[in-house]
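Of the protein chains in this complex, all but one are displayed in their positions.
Let's turn to chain A:
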Amino acid sequence: MNFNINRGPLLRGVAIVVFFAFVALVLIPAYVPRPAFIPGFAPPPDMWPRTVSITGIVLGLVVIVGALTGRVAPQDPIDTDGGSSKTHLMRFAAVVLCFAGFIVLVPYIGFLLSTALLTGAAIYLAGERRHWILALAISLLGPVLLISFFSSVLGTQFPMGALTKPFGF
């Protein structure tokens, strides 16, 4: 089923302008320090990010004008399972939660267990229900095999968890 999402050209233009304006007016003054002394005629560190941000603002304004005058490029429809926008939003929120959960969990339960959980969650969220034995094997054995490979071949030391350290991972 095709899902013809209205990606809001006007909103998109506004978002672009707001983002680049935020960078130019807030982030650059706060996070791009200018040294007290610049040798010769070398352009300062904020020259390039400022130029790019201003260009971005102008481009955003052009997108807004295009949206207001109806000059919008065609958008390809997205192929979906026919779920509602609310369902899609919930699924997206679940993905973001899983990613954030992974980052939060690594210091506590280690890289091995966190990747196993994230992989299992990703397979489940993707809707896989038929090959559940394979899914379980990938989630559990996959990280073990990869950690053995990277540790032995490259000598990579993966982070252990504060709670799982006594068990060796």
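Convention: contacts are C-beta pairs under 8 Å (C-beta built on N, C-alpha and C of every residue); 3 or more make two chains touch, one makes a residue touch a chain; residues count from 1.
Simple rule for what comes next: contacts and distances are computed from a predicted model.
Undergrad: Just by its UniProt name, which of "5-oxoprolinase", "3-oxoacyl-[acyl-carrier-protein] synthase-1", "Putative tricarboxylic transport membrane protein" or "Cbb3-type cytochrome c oxidase subunit I" is the chain not shown in this complex?
TA: Spelling it out: the chain absent from the display is recorded in UniProt as "Putative tricarboxylic transport membrane protein".
Undergrad: Give me the chain A residues in contact with the hidden chain, please.
TA: 1, 3, 5, 7, 12, 15-16, 20, 23, 27, 31-35, 38-43, 45-49, 52-53, 55-56, 59-60, 62-63, 66, 71, 73-76, 78-81, 83, 88, 91-92, 94-96, 99, 102-103, 106, 111, 115, 118-119, 122-123, 125-128, 130-131, 134-135, 138, 142-143, 146-147, 150, 153-154, 156-159
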